Every structure is written in structure tokens, then in C-alpha cells.
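I have a structure here, written as C-alpha cells, and I will follow up with some questions on it.
Only a single protein chain was left out; the remaining protein chains are all shown in position.
The letters A, B and C name the chains in turn, as written, and every chain counts its residues from 1.
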Amino acid sequence: MTGRDTGVCQATARVAGNAPAAAYRHLTLDAPGIAQLAQPGQFVALTVGGPTSALLLRRSFSIHRVDPAAGTVEIVVSDAGPGTAWITRLDDGESVDIVGPLGRGFTLPDAPGAAVLIGGGYGSAPMFWLANVLRENGFAIHHVLGAASADRLFGAELADPADELIVTTDDGSQGERGWVSDPLPGLLERTGAKAVYACGPMGMLRAVTEIATAHGARAEVAVEEAMACGIGVCMTCVLPVVGADGVTRMSRSCVDGPIFDATTVRWDAVAGGRVAVPADCLGAPR
Amino acid sequence: MTGRDTGVCQATARVAGNAPAAAYRHLTLDAPGIAQLAQPGQFVALTVGGPTSALLLRRSFSIHRVDPAAGTVEIVVSDAGPGTAWITRLDDGESVDIVGPLGRGFTLPDAPGAAVLIGGGYGSAPMFWLANVLRENGFAIHHVLGAASADRLFGAELADPADELIVTTDDGSQGERGWVSDPLPGLLERTGAKAVYACGPMGMLRAVTEIATAHGARAEVAVEEAMACGIGVCMTCVLPVVGADGVTRMSRSCVDGPIFDATTVRWDAVAGGRVAVPADCLGAPR
Amino acid sequence: MSVDWSTSDVAGDDVPAVDLTTVDVTGVDLTADLGPNLQLPNPLMTASGCAANGKELHRFGDVAQLGAFVTKSVKRDPQSGRGTPRMAETPSGMLNSIGLQGPGIDAFVEHDLPWLKSVGARAIVSIAGASSGEFAEVARRLVAAPDFDAVAAIEVNISCPNVANRGLVFACDPASSTGVLRLVAPEVPSGIPLLAKLTPDVTDIVPIAEAALAGGAHGLTMINTLLGIHIDTERMRPHLFGTTGGLSGPAIRPVAVRAIWQVHAAMRAGRIPAAPIVGVGGVRTGQDALELTLAGASAIQVGTAIFNDPSAPWRVARELRDLLGQRGIPRYRDLVGAAHQN
Partner (left out) sequence: MSVDWSTSDVAGDDVPAVDLTTVDVTGVDLTADLGPNLQLPNPLMTASGCAANGKELHRFGDVAQLGAFVTKSVKRDPQSGRGTPRMAETPSGMLNSIGLQGPGIDAFVEHDLPWLKSVGARAIVSIAGASSGEFAEVARRLVAAPDFDAVAAIEVNISCPNVANRGLVFACDPASSTGVLRLVAPEVPSGIPLLAKLTPDVTDIVPIAEAALAGGAHGLTMINTLLGIHIDTERMRPHLFGTTGGLSGPAIRPVAVRAIWQVHAAMRAGRIPAAPIVGVGGVRTGQDALELTLAGASAIQVGTAIFNDPSAPWRVARELRDLLGQRGIPRYRDLVGAAHQN
């Protein structure tokens, strides 16, 4: 319905593929408008269950990759609750309402060098596309993929042979036993990488931020806050973020994110599945 | 879950067939418990849309026929709104929660003779099964099928060749032009039938009642009141019905019906899609 | 015309088990504690008006296995109820406008109560009236019933219109709420708990809860339906014969949880006397029952969900037990109001 003008499309997408991928489903959707516009790190939002559904809100998914020529958008979906259960069961040929691309994607450092891309669980979904773009721009890519167990790892086979690939699992069922953040200090020292990209749970992002900062690297993180609208109108998806002026604001992760410069996120406010308003935030209750 | 003891089953039925039939869908459901218990005139109630559906209430359908050996129950569904839209789109192999058989079926006259069976639109669905049972009990069957137009007629081809078949359509696109009640006086006079069975809209049932009564025939009618539960617990499906004691009560059409002795229904209370409480009804507001 | 093919008559004693005991490998203690005079083997009840008086639902599960069976609200005299349509489906809910159709207390005592007793159900009898005097009269006749020993508690449905007060619902006004309970309490032997059933359609439910307890209620049932209207856009008139109806079902669950939370919080804070709360509103699954419990309910009623699934009350009990079992929580009653601590 909308075109390049506004940078966003709403469309009824046909499901062109739904295949298993580790513990997840890898969906391919016909959405040419979105395929043409999207950049790595952006996401799409899908409705759930058709017109008689009791689930009103869209579900958000990182874009795994797009094929502008074929007009397809791919996502990797974990069956985590009733909404994703419905989406993972979509059959080829069925259709689903999709809005995208949404949010700000990853940004590219000015000067090439080594880049470390870290994905936890399905958080690795956007990383291979990002790797391609970085590689085309002269970066050397080092992937770190982690998950609780081997079945929750996504995409190890998608890494380019030219790239380094490190795999970790909490239970040691594949790769090194431990967290994705464990190999990070050594990797940053060894490669001298100054660009780090991470997508995964909050705890992981925070750890990555601390390690990257300690090594003088700049990290960009993809956050996953619960979103009612995904398009910037509801204010549910906020996170305290420090602006260029040094002031902390409750920023919408759907339009100001989901990719944030890691050091601007007020990790101190994040705890136990909740995010508090820091006392020094603009407009904090007195 | 429940068996013969209680005369009713709740089951997850597999869809074994979904074929077009005039403007309707003819669904075959695997529900052996119900297939064994059901009698003509009873109905089943289906849930709509699965666990995330916003449509909470079951939809009711007359049983078209059952095959106790195959364990199947057949219904004929008109796509009339969101619930039936979902049901008519069920694919083979999908499943749906079903409760039945519900309500009281048609009753059989003591002495055989001619019987007139009248169906309006999908109201003819239960009539061919009823015809079979009546025929086995020595009755001569005269069908009258009517609808607004040819595409809304159901089952003309299902009538036994031994039976008489009269078809009417409001627009004359098939059979005689006019209402199902038009040929009735002549038919009753010609056949001397003392047993009339009718299923269809309220206006038709009322007309049938008046004509049958005027000809000294006893009519049984299948009413279609909006039902929240279908099992007798909610009191939404009531109709004023005169009891054996001459007292009018608001009777539940899901357990005391849907088949009623036509003369016991207080047709005077039915008007314009509403049913009032007659002033002489037991417990009527004063 | 004597052959009746119908098999839909309700069953006698020979009831198929949606058995709560057979599947119990969890060792969870589901006992519900609703005060010294009301201890139930499990917290699941039917909601008044959503299970008639038991016979019909007994075809889908043994009503004696429920924590309690709550009857349709009964008034003094037979009630025809309203004309139809009496219901409208709404998103994740429904509106009903039955008008308390029922046989009246004498017929209830003659037919329904003996049946409930015969199957061994713990009956909670819901009573209603158009005046506080009528409530008291209904209670008096109930207490005088030969089968009164089958009655585990009386639910006083004060969420119905008070003719003396321009049809304002009793539970919309603290004084009327106290008034009904004051007249009912002396009619009822001590040892029979009185549960006052409240409407959410008030500016502040806490003073109403307080007023009902002050009048003599031993516990509270929350919530009754919310007032709603559906317009038939084809005919351009209200869809329900009675214009307004009561909104129920999962749609209203957040309102039920809120009402329970507010009243339980006021009890914890000592602002009103502590008393057990029976939670009702939109419960469809064991998880929903757990939600109301964590907000402060000591027992749970299932209403509209029965229309979707006639075996819902038993299923919810099983799901609740399994949920606790999976999480290693040994006693249901320890969870009452637990969300107020975290």
C-alpha cells in the first residue's frame, strides 16, 4: 500500500516457505516492497490468527535476510507462545499481514577492519546478512554463535567459509561449553576488532557491552522489548537511552532502535525482566 | 470423554470431508460416539477458531445424517458469519471440538400413514435421514423443499426415488415459484397426511403450523434460537412453550427442543427477530 | 406419538468420570481454605447461572468432584426471565440478559436441592431478590429445606437491581449492600458461610466489599458481569431484548484480577477486615485460575468458559494441579495473594 516514499510497507504476504531450522522455523514470505527497502537489523511485524483472533497485537521478528529480486523476506521464528505457535504453523500458500521494514538497522563503521558478530539463539538470524554487507565493505568477519544447547543454535552452517566461526553452548552439546561472552575477550584481543554487533537476550547484550567497552570496541546491540505497535505510536517498547546531549530519555526501541549504540543503553535500569526509569531520566517522577 | 451413560459426547473430531453442496458446505466429521447415539432432529455444537479464537461460543448444526459403522457425523453449513466462515473452511484432516448429540429429536407417530417433510434452505438437511426412518416404519414420504433461489436449495437429489418431491423457490429459479407453505394445503388434502415435520426459518414454521393444524395434522418443528451453550445451562435459547398443564413457560430449545410439537409454541410472541414473554407466561414480569 | 428417540436426557448416577483423582501423580494439595466453615477438596466451582442447577452439566463431569457447585441465582417466585435475544457474542466474551429466569425457591428446594444432595455435590446456593426482604425470605425458605444439609454456603447475589432504589444494583451502594446482608445473616445458621457477590461496575469496589462484610458476609465473590450493550447494526436497534446485558468471559479477566487485587490489598493493609475471596471472571485455563489466586482469590469459579467447553471446571482443576505439580508447589492455598509479596 505504501511505497519508497515512507520507507515502510504494509502488505498481505504469501507464505513461500516454512522449513525447520534447529528448534525454530525458517519462514519465507512474499513481500517485495519490504524486500526492496530492508537493511540488516531491521524487523517486521506480523498479525496473528486472522480476523477472528483474540490476539490483537503484532509479533516482531528480525529480518533474517531479503531477496529483493525474488521479492522475499525471511525470518526465523521460535515457538514461544500462542502467537508464535500460530505463525510457525503457517502453511505454504497461506497469507499473513506484514508491516516492515521497521526500526533502524545496524550502522557501518567508517573504516574497515575486523568485526565481531554475536548471536544468541535465534539472535544470530540477522547476523549472516550483516556479515555479507560488512564483508563487501572490506571487513573481516568473526562470528560467535551461542545457545543453551545445540538444538537452540541457529545458522552455524550459514557462515561464509571465509569468516571465522566460534560456537558456544551452555551445556557443551556443540562447540565450546559456556556463554557467547566467554570467548569474546580473547577474540577482541586477538583480532583487534573495534566493531562488535550483538543480538540476543538482555543479559548477553549487557555482558557484550561491558567486554567490548573494556577492549575499546564499539558495540551495537539489537534489543527485544515487548512491542504493542512496532511503528512508534504506543510508547510501550521504551528503554532508557542516553542521548547525544548526555540526557537519558525513555526511547522507543521500535523506531529509535532496535539497534542501539551499546554504551547509550542504561543497563543499570534493567533487572529481572523489568526496566526501571532511572532517577536522572528526563521527566522521571519526582 | 463421556459414553452412553449420559447420552452425550464431547470429542475432538477429525474432518473427514468438506464438499460443496449448493450454496453450503457438506462436512463429514469423525465422531464415533456421537454417530452411535444420534437420532434425527438432534444437533451438534462445534467450537470455532481454536484456542486463540475471539469467538467463544459454539455454533450449532442439525445433524444431516450419521453412519454409526463408519463413525461419522455429517452436517450442512451455510457461511453466514465469522463462525460458520471458519467452519466451512476446515480442511480434511483438521480437527474441531464437537459436542453432541444435543436436544430432543423428532418423534414417530403411533400409526403409520403419509408424512410430509418440509425443509427451508439448509433446513432440509435432517429431513432425508428422518425420511429413511419413517419409511422403514411404513410411512409414505412427501418432501417439500424450498429456498429463496435454486442455489439455496439443499438435497433435492437426496430424496429417495420412492418419495414424492416438491420443490419451490421464491424466485422460481427451480421448481414452483413461491414459498414452501404454498403447496402444503393441497398436499395435505391430497395425501391425508396427519404427520408434518418442518425445519427452517420461524416465519415458515409458523405458516406450516397454521396450515397443518387447519388440516388436522400434527406438526413437529425444529426451531433455531441463538444458543450460548447448547447443553441447557445458560437459559439463552428459550421460547414460550405451552406445557401439558396448559401453562406457558420459557423453555430451553437446546434441551426441551429444538424439536417442538408445533401447536405448543407461542407463535404470537415471535415477531421481527425477537421473542417476547407472553403476559400469561409462568413468572412473567408484572 | 409416543416413541421418543431422544437420548439427551440427563444422566442419573452413572456419571462418566472427568476424574480428578485418577490422574493425580503430582501429590499437590489442592484444598481450598475459605474460612473455618468452608474447606473444599479443591478450589474449582461453577459460576452462578453458567451451570444451571447441576443436572445438565453432570453429563460432562461429576459435579460432586468439584470444590463446590454454585447454583443459578434463585428468587422467591418463579421468574420467566426476559424475551430473546438474550445473548450476544462479543470479542472474547458475551453479553447475557437472562433476567434471572428460574423456578423460585420453593421449586428449587423441592427439585434441585435434593438432586444436588443425591449426587453428593457440595452446593453453594445463590440467592437473589428485588428487595432486601426478598433476599431474607429466600434464605429463610432455603434454610427450612429438608435437604439444607447439602448446602455448603450461600452466595448472596447483590449484583442485581434494587426496586426500592430506582433499580440501582444493591452492590453499587454500600448501604444497600450492608442492608441485604443484615437481613439475610440472621436467617442463616452459624456455620453456613455467606458469600456476597459483587459487581465491578462501581467507582471503588473496596468500600462495597467492606459494607458487605459489615453486614455479615463471611466472604466475597468477585466479579459479576460488567454492564454492556450490543447494537444490531442491521436492524439499528439494541440486539438484546432487554437492551443491556452482562459482559463475561476472558475479555473481562483483567478487570476481575484488578478487583480481587484491590480488595485483597485492602485486607492485607488492614484497611478492611480480612475475609476469603472467591474469584470469578474470564477463567478458561488452569493458568487463568492461578492468576486470580495470585491476585488474592482462595477459590475459583468458571462461568462462560463452560459454554465453550462443558468440561471446563474439571479441566481447569486438573490444569491448575498439574501447573503446581510442575513447579513443585505443594499446597494451593499457599499461593493465595502471593503476587502481593513480589
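To be clear about the criterion, a residue touches a chain if its C-beta (ideal position, glycine included) is under 8 Å from a C-beta of that chain, and two chains touch if they have at least 3 such contacts.
As the structure is a prediction and not an experimental result, all values here were calculated from the model.
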Displayed chains in contact with the omitted chain are A, B, C
For the full complex, which residue in C:V180, C:A275, C:L290 or C:V316 touches the chain that was left out?
C:L290
Absent-chain interface as seen on chain A, which is shown:
1-3, 5-8, 10, 37, 39-42, 47, 54-58, 97, 99, 101-110, 218, 225-226, 228-239, 249-250, 255, 269, 272-277, 281-285
Contact set of chain B toward the excluded chain (per top definition)
54
Under the stated touch rule, tell me which residues of chain C contact the chain that is not displayed.
88, 90-93, 95, 172, 201-204, 226-231, 233, 235-238, 243-245, 247, 249-255, 257-258, 261, 282, 287, 290-291, 294-295, 323, 335, 338-339, 342
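In the analysis below, only the chains that are shown with their structure count from here on.
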Here the gap between chain A and chain C, centre to centre from mean Cα coordinates and rounded to Å, is 47
Just how far, in Å, is the C-alpha centre of chain B from the one of chain A?
55
Interface hub residues of chain B, defined as touching at least two other chains
54-55
Listing for chain C: what residues touch at least two other chains?
91-92, 250
